[in-house]
Every structure is written in C-alpha cells, then in structure tokens.
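== chain A ==
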Amino acid sequence: MRYLRVLFILSLLAAPAVSGAQQTPSPDEFVPISEIPAEEQIPAINLVAAAYAFVWVALFGYVWSLGSRLGKAEADLARLERKDH
Partner candidate 1 sequence: MTTAVKAQLGIAALMFAASPWVINAAPHEATMGLVYKIYFYHMPSAWMFMLGAIVAGVASARFLFAKRQASDATAVAAAELAVVFGLLALVTGPLWARKAWGVWWVWDARLTSSLMLFLIFVAYLLLRQFGGPGSEKLSAGLALFGMANVPFIYVSVNYWRTLHPKTSVVPTLPVAMGIPLWFCVCAFLLLFLALLSLRATLETHRARIDSLYLSHDEA
Partner candidate 2 sequence: MSAFFRVAALVVRKDLTVEVRSLEVVSTTLFFAVTVVLIFAFGFVKEGVPMDGVAAAILWITVAFSGTLALGRTFERERQADTLRALMLAPADRPALYAGKLVGMLLLMALVELILVPLVGLLFQAPIFRAPLRLAGLLAAGTLGFAAIGTLFAAMLVRARSRDVLLPVLLYPMTVPVMIAGVRGTAALFQPQPDAGMAQFWFALLVFFDVVFVTLALWTFEPLMTD
C-alpha cells in the first residue's frame, strides 16, 4: 500500500502545478475552424482542465482499485496458505 501513499502525496504536490499551468497562457489567438456562435464557444482552458483532470482522476481511481484488489487477494492467499499447512 505504500506506493499508493507516495502517489497520493505526489498528486497533492502536483495539483497547484496543474492549476498554475492553466493560468499562464495568453487567451488571444485561437480562432476555431468552423464558425460556432459565440455563446456556444467553450474557453480552451476549461477543456484542457477537464481533460487533464479526467486523466488524473481516472488513473488514480484505477491504481487505487487495483491496489485494493491486489491487497485483498494477497490477504486471501496468505490466509488459505496458512490453513494449508
């Protein structure tokens, strides 16, 4: 379980970096290819933030679930093997 803790701490460290990364760029130049009405435009920053947040959350969730499944299986295995001897 230790690697999970390491990952968690690292994620806390990285969180401000992600938000910092999103504040820096200049919001000027980009013109979309198709002519979408202004009210349907979504600022690029929201999309980028959503994409990065999704990747981080999904990967964390997967690592977490894999870790807990593995922990459970190892406990089961240890218990059964003790019973065997």
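Note that a residue touches a chain if its C-beta (ideal position, glycine included) is under 8 Å from a C-beta of that chain, and two chains touch if they have at least 3 such contacts; residues count from 1.
A quick word on the picks: all candidates are chains of the complex that A comes from, given by their letters.
All values reported here derive from a predicted model rather than from experimental measurement.
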Numbered candidate touching chain A, per complex, among 1 or 2: 1
Parts of chain A lying in touch with candidate 1, wherever the complex brings them together: 3, 6-7, 10-11, 13-14, 17-18, 20-21, 24-25, 27, 29-30, 32-34, 36, 40, 42, 44-45, 47-48, 50-52, 54-56, 58-59, 62-63, 66, 69-70, 73-74, 76-77, 80-81, 83-84
